[in-house]
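Inspection log for the structure reproduced underneath, given as structure tokens.
Other chains of the complex are left out, but the ones given are in their true place.
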Amino acid sequence: MSTPNAPPLIQLSDVDKYYGDYHALRSVTLDIEQGEFFSLLGPSGCGKTTLLRTIAGFEDASSGVLMLGGENMKGVPANKRPTNMVFQSYAIFPHLNVFENVAFGLRKKGLSATEKDTKVRDALAMVGLDGYGDRAAHALSGGQRQRVALARALVLQPKVLLLDEPLSALDKKMREQMQTELRRLQRQVGITFILVTHDQEEALIMSDRIAVMFEGEIAQVAAPQTLYRRPASQKIANFIGVMNFMPATATPAGGVVNVDIAGLGIATLDADQCPGGVPNGAAHVGIRPEMMSLLFYGETSTASVAQGVIEEQSYYGDMTYYDVRLEGVSDPVTLSMKNIVGRPVLERGEAARVSWDPRALVLFGN
Amino acid sequence: MKGLRIYALAYLLFLYAPILLLPLFAFNNSTIIAFPLSGFTFGWFVELWETPALHAAVKNSLLIAVATAVFSTLLGICAARAGAKYEFPLKRPILGLIMVPLVLPEIIVGVSLLIVVVQLLDWQLSTWTIVAAHTLICTPFSIAILNGAFQNVDTSLEEAALDLGETPLSTFRLITLPLVMPGVISSLLISFTISLDEFIIAFFLTGSDPTMPVYIWGLLRFPQKLPAVMALGTLLVLLSIILLSIAEYFRRRGVRRAGLKDTGGFL
């Protein structure tokens, strides 16, 4: 992270982008700090890749200003910008070996052969590919290609490293490993990383801050825990994980909000439980599955409790997900239980008592 | 299905028999092309070797074929790159019209070229008029082949090179060109072959120096020259097999490099 009074490394003000009639970016305004791990998260077609390519210089903004390191980037082509990119396809040059790929960007730096050699070697060591210099491009696995792409970009010590869904082509185990490594690498080199992803879990794990995008617009910018706990809208809440919504009536009452949840009664929420603004009248309360619990055989709870029946059960090994139909509530609610020793897994049709803490509720306007 | 397959195989063998007979009579010790064979000889090849007019025709044909291959491939690169990279009005129809000589009778092409060159432009017929004409019929093939090659180049590779500091020109030289090289070689080989084999246009446009097919045409007036033609044909079959193998080698290398599945297409 930067010192508090340094100017942001990247400043986007009112950036719009049209392709013909299609409005790909809608007045995007965003600051990204020096040294941050920043993610652009959204469904496919939301404009996140267009935004990344605009920063890289492959697309020109139709209007608006993009400042990078204090300089206006208008008319500066990709090859003159202090950014480097890791492409979704990795874009490893197939006719060059690993060393030549990594050394490619150093061609015009006027380095001696020894300096070049050292730099490439260091970059390969950094991504865990020591000794792979002579390997042909087509002999690399997916994970290795991705590392070569990283080394090739990082060897130039850019101000910003841009990553376009770099992990989407990898299988699950490899993806989890690379997530850890990318985080470690970013802490090590201290360069600003901007990651484009459609995977909310990936964004949550890796980022310092996340910008959620829908249809060319930025919907919310926040740190992972804030984004998950206090999503600004139902749409965001649904995109970042799972949330149960129940219709309710909200009555603001000085600092707090009284909420009458259909079928479940009254609860009193703090104003900070309304991240999208305090509603008045018809509203929805949301609650995450892990914030509700099943009470087993005579367990008691100081929190709110309701009676219901288990409608569906999914055993995931570490967790069990239940769809529970609560008395008086129209739609079943989904809740998750950690499978610890001695805790049974209930089956479909069994009666269930569900408890939750009103502090876990989030209130949204309709 | 089985019976049909055997029938197809037999028919193929029958079809290809004439080509298989070429080497048979090329080494047969008789001026008459007939069974039974009368003995083994290298004589017809020696005769070929000792005919200066044939040497001149071969040299002429090779010069024309090489020049045609280079020109049509250069044109093909320009057209295919324009087709792959730029959008312009009427792009599809224009690229389509370029393909017309591909399906036009060569005799028509030959006649209209002859008229243009001799009657309208009043040029001397020369080796270079044949090169121009052959470039005309080879360019569609070059474009078809190079189109495929350029379309297979992943745009992100070119973007990556730009991103790493190269200019568009040096990106073309360092990335695009090496990646389409198998296509370029294919295009060179195929234009070379087409030009080397073409008879009718060369026949119309030839000045004082005949090409090899035109020279063979001339030989056919003399029945006793037939075995020499068979020997020449045998050499050409060998050359064809070699060229085909090279073309296939580069096609496969191109497919492998581009990381595509080999769909076994030939051109």
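Brief remarks on what is shown
In order of appearance the chains are A and B, and numbering begins at 1 in each one.
Please note the rule applied: contacts are C-beta pairs under 8 Å (C-beta built on N, C-alpha and C of every residue); 3 or more make two chains touch, one makes a residue touch a chain.
What you see is a predicted model; the values in this text were computed from it and never measured.
The stoichiometry of the whole complex, written in the labels shown, is A x2, B x2.
Convention: only the chains that are shown with their structure count from here on.
Chain A and chain B have Cα centroids separated by 55 Å. Per the touch definition, chain A reaches chain B in the complex via residues 56-58, 77-79, 83-85, 87-89, 91, 93-95, 104-105, 107-108, 138, 152-153, 156.
Residue ranges on chain B touching chain A, taken from their complex, read 154, 156-157, 159-167, 174-175, 178-179, 256-259.
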